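Only one protein chain is missing from this complex, and each of the others stays in its spot.
Letters A and B mark the chains as written, and numbering starts fresh at 1 in each.
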Amino acid sequence: MIEKLPLATRSTLLMASTLVFGLVAYLMVLQKNTIESYFVTPVVMLFALHLFFATSWKVTRVAQIVVFVLVLVLGIPLIGFANSLYLQVVVTICIFAAMALGLNVVVGFAGLLDLGYAAFFAVGAYLWAIFGGSQANNFISGNLFPLNGNLVFLFIPIALFVAAVVGALLGLPVLKVKGDYLAIITLGLGEVIRVLANNLNKPINITNGSQGVRIAPNPENSPLAFITVPLSQATNIPFFQMQLTMYYVLILLVVIAVILFTTRLDNSRIGRAWVAMREDEVAAQAMGIPLVRTKLIAFATGASFAGAMGVLYAAVIGFISPNDFNFERSTQILAMVVLGGLGSIPGVIVGAAIVISLNQLVLVEISRVLQLINLPPRFDPTQYQQLIYGLILIAMMILRPKGLVPAVRQPAKLENLEHGELAKGVK
Amino acid sequence: MKKRYLGLAVLAALAMGAEAQNKGVIKIASQTPLSGGQSKLGVAISNGVRLAVDDEGKLITSLGFRLEYAPFDDQAKAEQGVANANRMINDGDILGVVGHLNSGVAIPSSEVYARVSLPAVSPANTNPLVTDRKSTVNVMSRICGRDDVQGPAGADYVIDTLKAKKIYVINDKTAYGEGLAAAFAARAKAKGASTTEIGIEASERDFATILNRAVAEKPDVVYYAGIYDQAGPLLKQMRARSINVPFVGGDGLDGSDLQALGGSMKNVFFTTTAVPLSSLPAARGFAQRYNSKFNVAAEGYAAYGYDAARVIIRAIAAAAKGNKNNKPSRESVAAEVRKVKFQGITGAISFNNRGDLPVAKYVIVAAQDNYDDNKVSKIVSVAAPTPDLK
Partner (left out) sequence: MSAELFFGLLAPTIVDGLSIGLMYAVIALGYTMVYGVLEFINFAHSEIFMVGAVIGVELLTAVLIPTGLHPVFQLIIAIVVAAGAAGILAVAVERFAYRPLRVRNAPKLVPLISAIGMSLLLIDVMRLILNPANPNRPFPSGGSFDFFTQTINLGFVSINYKTMTVFVVVMLMLAGLVYLVNYTNLGRGIRAVAQDQSTSSLMGINVSNIIVITFFIGGALGGVAGVLYALKYGVASPVMGFIPGLKAFTAAVLGGIGSIPGAVVGGIILGLLETFAGTYLPLMTNDQIGTEYKDIVAFGLLIVILIFKPAGLLGKAVAEKV
């Protein structure tokens, strides 16, 4: 129905609808205690859904920009100021979306099944938690830690690099192995990192073992404190709210960078090599693609994203323990990729948004609604969130086996060839 | 189509109905893992809270409020706990939280509660860091002992009463088990015993690697820091290898599954703040009501969940009375939590200024083949240490 409308009408309608939903959502959230109402979360989610409409429907560029500004720049921070739940969920979605984009490089682009992706997430998270908190004092003398909070910006590239190196080192011996064998090996490597994190508290206490590592909250020493502290004093908005908003902006920028980067990758020479390799290794090799190197680059690229997001996760949550990086975590991220559409960048973001908002918003709301029926305590719906999650996973896979937003690979056009895009690559 | 609108209308009516009560609603939340692998313990806590709301809710409802219980599932994941915590702080009706099971969830979630002074009472987190934090010192309390209290209490018993010289200290590599085992081993070593510290993942059910060695090395006592799910099979495999030395553990062993999975309870002891339910008349009533409501025996963390919720209910009632019977602020509830004092099912409950039991009275329970016959073997009182806040 929407498709039949003229472009201009459609675009205007979309903008108007975004505005209306945004206003309604904001007004609902502003009312104190409205989280009590069963309608707030659906309205807020519908409002955020306009982002998806703006990218998947054919609308004018102006309309797209307007919707993005309305939702990402105005809507979410304002709603977040009124109710931190929604901002917290969005921040988590962004962290996992960036990570899922990294896994998408490995699994979606290069076709290497990785079941131990959480390991690289752990590398980044531990890096910042150990040095950004006081844990490092246990093995480096001089009481130098916690480091200055602003160093988180240095640690993002460090984690990027370290995780890439770890990914390459782990990948080197195993990348000759194919398909399901690679899956089990990566699964094993993921377990190895978790077991290490859980046990490296002796002989030297590096990770604090199962007790986990904490970054004590300290407004004066938080990232960008020189902006957030005076701003929160000036505006009378609580500091933590301000800090969360700051993280939102920061992580959103990272996500945008990751999107741009993976899009470029997808269309680059290495991206095409990955696809060639994914479709047929032997043929790709015959065409002169060095398999091991190409696979290693995929592995290291994917790992580096997870490392960087690990740093931000540790900074936002403030406490990590080995349980955060178990097999369940790896499958959670993999579910985002597959659910959204293997190899599809918008799909993977949608997948992350669905998995996180399902767990943190939708399932909670469903069980609240179900609580209206007075079920006996044994059937308390809160206890069955994972059951419902499992059902939804199965249903979505059966209904949309290619993912919600399947990847479309633009066939190379002759004109492009003539204008030398591919020719450059061949040389 | 019509039916759908009708459904929505009913929902809306119900949502508004909640507001229609004279003085409004007060909610008690809980946050524990209710689904997934650790849900068994989390559900026990949640059931305990539910029963407490039934039993003592009148303290609040008699003031003209409607009392509701809001259970949350943290799935044992930190980010899920933080999201739920953000939901709670934005629901002005929630005045107190019972939680959590995992300190990995408790620590980041309570940082969120602290932003609005929402008090939380932990039924199960023994990690010292849970109450030792500067940022949450006003909101986080617990009614269970600390690792650095329970561990030494166990070590004193093992060395002074059981006269052990050579001790195997096994932990389940969780925050609870490892913390308790470390505190136990530190005291045992200070008292001159030799310890062999062994970690084994909580999901492991085969202990051949440890036990073959134990057969050869012949320890005087096996101390196990972990939960009865694993302790039962461990004990059974120990006894099957004729290792008949005393088996001692912490409050994680308090559950009838220890008996069901572990076989004979000869020479099995554990430390806990909760005396066996059968020996307290009040507790017996609790156990019966719990059993008839949930169709399962009250054990393990159920009583702790129950008592933690009672702390919150009493604090809310006191704070409301202090506010001319109007809805109290969260700050005042948090302050009242620290003034609560009563004899709970899990022991005498009161708090020091950081939210710990000031003097933890640990009972050493001699487990019997029938869970309900568990006997108190010894009682020790240990003052809670107050290390610097972090």
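As a working rule, contacts are C-beta pairs under 8 Å (C-beta built on N, C-alpha and C of every residue); 3 or more make two chains touch, one makes a residue touch a chain.
Predicted model only: the values in this text are computed from it and were never measured.
Student: Considering the complete complex, which visible chains touch the unshown chain?
Tutor: Taking every chain of the complex into account, the missing one touches A, B.
Student: For the chain left out of this view, which of A:20, A:154 or A:192 touches it?
Tutor: Residue touching the chain left out of view: A:192.
Student: Residues of chain A in contact with the chain that isn't shown?
Tutor: 107, 113, 173-174, 176-178, 180-181, 183-185, 187-189, 191-192, 195-196, 198-199, 202-203, 281-283, 327, 331, 334-335, 338-339, 342, 378-379, 383-384, 386-387, 389-394, 397-398, 401-402
Student: Could I get the residues of chain B that touch the absent chain, sorted low to high?
Tutor: 34-37, 39-40, 43-44, 47, 173, 196-201, 203-206, 208-210, 212-213, 215-217, 229, 232-233, 236, 240, 257, 260-261, 263, 294-297, 302
Following the convention adopted for this analysis, only the chains that are shown with their structure count from here on.
Student: Counting only Cα atoms for the centres, state how far chain A is from chain B in Å.
Tutor: 33
Student: Taking the complex as given, what residues does chain A use to touch chain B?
Tutor: The contact residues of chain A facing chain B are 32-33, 35-39, 83-85, 88-89, 92, 134, 198-199, 209-212, 214, 216-217, 238, 240, 313, 317-321, 323-324, 359-360, 364, 367, 369, 372, 377-378, 380, 382-387.
Student: State the interface residues of chain B toward chain A in the complex, per the touch definition above.
Tutor: 11-12, 14-15, 18-19, 25, 34-36, 39, 43, 46-47, 50, 71-73, 75-80, 82-84, 86-87, 89-93, 102-104, 107-108, 111, 115, 127, 129, 133-135, 173-175, 177-179, 199, 293-295, 390
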